[in-house]
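Note that this is a trimmed complex: some chains were dropped, and none of the rest were shifted.
Chain lettering (A, B, C and D) follows the sequence in which the chains are written, and residue indices restart at 1 in each chain.
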């Protein structure tokens, strides 16, 4: 029988001279060299990229650490004149900007993360490549290309029309930022939902679980770490936005905790404004405590604070991702 | 009590592609019915129409009737979710929920349906289901470990435990033993034998010895040619099918002279 | 376990929840359309005076932006557009290969512990705000990079792109492209790293099983698996580069008008976004309309770029 | 509110007759010229010394946006490097409770020509330039530092052949307009461009904001630019030819030009105090390139409180005390006494009831 099948299987099959396909010594060498070469290039890419990245961090830390102290973090910019110290002994601070950044970014998160996740759910779980879904997903891609400055103009004019001219407040900034966050959230959630194996959906549905519960308890749960890190990336993208906030949230020296009224300073705007001041004047009769370079020093210190805020957010996100982490299948 | 299934003039499509043609079959309550046939003939496809899993594939649809105890599953007023609650399924590849422990996996069907279940009931259910799937002894000390940490064979048995834990009326199994060793296979076969007192079982298998061992009835599916739709070639009680088939193709397939 | 509340095919609970959830999901999908339409309509509405307004006033406004050199909208926006695309494409070219290299380094070369640390650093870098890159680029990189670009101009000046003399200080398209490349690098890296890490072990083992070297395994299994991810990451990166405002604003010495590919010389090009930021504060109503008109063009160009990239992804995915 | 630095107490110790009236309280907003920012910060601190319950925010968006925002009624005042246009005056009727907006000068600052040249600026030396030479440099007609036109005016300097890199503002700017208007008046043959807030030619490099210009000039040898005097730092500056002498830049030298200038009679509208800078001044020690920045207010506000504030604010800002604060904080030039009477007349016109 073996004879018979053998004949049947390979009946008419060409006779193969396998030596033709053998690796020659040179080809083996070429492959080895190629392997080493590409490995080297890949490592080199890393080193090259490290140069600017380390330089950015190093510059920020070295320049920023100088003025970064408790006073800087616990005072705002009211009553700061020229290069002179304030009564508290500092040179003004970023408390108002930290509060503004957290509130405005938080507002943007509250707007865009639920919408973004549900939109991803729609795309992956409900719309099976229908026309509407194609359009939505195309437009999400397009939206991710919206320049931040345009988002700022959009929010500015929307609030101007609805709440009257000259309206500038925190939530307006949140709206601008959420426009920028939304596509990032949708796209990363979409990717993460797509990666959830279909097996799991089928397993759940076959247990007679409704689609809603399958999505919330199995699919979203399985994708959660990815979604969290996607959202962090989205936050990271917008937390440092400057241009749209210059137009929408404005700039103020004092602390404003009301997201819905009054101008709000955020850290990036603060950095930019201090950079724009460049230097402060010290009159001829000023004491030695007057520091003419204080605005740039504040700019770097605020930049460092901004990076630290981002770092802390990242850490929180990572912890969340770790706690809910899913053991991946081998 | 298990329920009977009658399939009438069923055509099954993937988009425009007619995968299986004109299936007519009567699946008896509280019996084990096995589907056999060559690869690609549509066994899995037919099986998945019995609990409306087929339609989850975009573009897939079904013509004809599938009557569960006389009620057409494909009637407008039937909720596919409740169909799937009554008709359980075990898949070819093990698919435990990766976010859940072994225990939670077994309880998933109950918990995800938002049923509240006391801890002691839950413990009982978990033990019952895992014992049935011959997995209890291996995992009883680590019920809170993730289900995904088990070996392939163990994972599949976990999936079987999960499916029976919701007490369906009918259990569909798509080659449930193809990743199992003989010991586990035997245990699962015993479980099937035990389950048929309460439920109707439909099982797809490549292992004809297995079909012969456990099935009361056997359906042989075939494929005229590649690209052609599959169809139900021959349906008979298992003794007839394996000892005295009244169908030439089936006889050739069973005796291994096929193709 | 004993309570079997079974009536065959009883309507399941949670059906309403199911419907509501589905409705919300659809609504959120459609909301994207609405938002985008709102953005487009607003931009169009604000730019309307360019089309429907007093043309004399329009050309006066544009003249005031350009010192009288140009007085038509297209004459104003097309060079800006050219500059925007030039800067972004250069940035993407610089960043792309390096990013893929880093992503592979993290996903397949570095030991696991090191890789976790590196990933974290990259994620963090993705979050460095553009204003900080602007500070760094304008104050640190510009003087530091001059010798290098000067060398390039002296030795590769025959190539039109590098025509000298290199401006000093180097507030040029070339330097801006480097900064933007650094900015978008973490985006491409972290997205492609995530995808590379998800390459099924089965695929990788299939390649190894055939006797593939590590690089060949990457070519056979990792890159094909990650291809659409890489493209969409690059798209996001290009999107960010096209719309980048602060870094360009704080580094580039812009031109008023004109097309130029002399990336080592100052005042040759300008980008739309940074131009808006530079001009918006001092613009009057009509000036804002003109700037929004340029924003609309930028919006459309990102639309086209993303559309094309999307088609490439689709083809690759097929 | 939280994090506030208690208002500096240094300024209000002197008995001030100007702020006798009851303290102002409430939220007040202004927006406009970036050039005024440092001065406004000092003014806010000083003003709050006597009016601790007044919360004041100034958003340095730029003059144009400041005026636009003011004309929507969202701010109490606008800071602007440029006097109001006839158009703006007309629009302001809709915003002000009665009458039309007017502008008063509050901030005068000389504009420095700054340069960075090895062997000269780092040795702390100045160069001498006349209007035509400066105009030619900024027009790209003179391209090296040792050009005879420069060398002739700087006999005691050894100028290198370094190429000149002109650095100018890339954004629309009142500084630019004030700067080039000097060329336009004093060297019309060398500077033929129309007057505009945008830099008119493609010479050299553009940079955003005064900070951009200063940091660019610092970055390379051979650069020359212009910037508000307060931001000059240790860069070299040019002495400008006035009459037969080259006058170095200083706050007082800037003030002297304004003293020697007349009001602009083309500025139509009540209460307006618009200076027509006399670039041709031959006043002794005057430095002719200056920027005059205005505060724009209404004679009457729909919210009387705003009027009360505007009046008190301008009173303080234009007072000697206010000008001194600005001088300390921003290095500005004091308002010359020739303007004070006109200014206080205009301020008196603001209705507070």
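Just so we're on the same page, a residue touches a chain if its C-beta (ideal position, glycine included) is under 8 Å from a C-beta of that chain, and two chains touch if they have at least 3 such contacts.
What you see is a predicted model, and the numbers here were worked out from it, not measured in a lab.
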Subunit stoichiometry in the structure file as a whole: A x1, B x2, C x1, D x1
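To be clear about the criterion, only the chains that are shown with their structure count from here on.
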Chains most often in contact, by C-beta pairs: A-C
Innermost chain, where centres are averages of C-alpha coordinates: A
Averaged-CA centre spacing for the pair subunit D and subunit A, given as whole angstrom: 40
Where subunit A and subunit B are represented by their mean Cα positions, the distance between them in whole Å: 45
For subunit B paired with subunit C, centre-to-centre distance based on mean C-alpha positions, whole Å: 50
Set of subunit A residues in contact with two or more other chains: 208, 210-211, 213, 246, 275
Numbers and ranges of subunit C residues touching at least 2 other chains: 12, 14-15, 18, 139, 249-250, 280
Parts of subunit A lying in touch with subunit C, wherever the complex brings them together: 31-32, 34-35, 38-39, 41-46, 48-49, 52-53, 55-56, 59-60, 114-116, 118-119, 121-123, 125-127, 132-133, 135-136, 138-151, 153-154, 157-158, 179, 182, 184, 186-187, 191, 195, 208, 210-213, 215-216, 226, 229, 232-233, 235-237, 239-243, 246-247, 267-268, 271-272, 275, 299-300, 303, 306-307, 310-311, 313-314, 318, 330
Of subunit C, residues touching subunit A in the complex: 12, 14-15, 17-18, 20-22, 24-33, 35-36, 38-39, 42-43, 46, 97-102, 104-105, 109, 118, 120-121, 123-136, 139-141, 178, 182, 185, 189-190, 194-195, 198, 201, 213-216, 218, 229, 232, 235-236, 238-240, 242-246, 249-250, 272-273, 276-277, 280, 292, 295, 298-299, 302-303, 305-307, 309-310
Residue ranges of subunit D touching subunit C (in the complex, touch as defined): 61-65, 68, 165, 170-173, 193-194, 196-208, 212, 215-216, 219-223
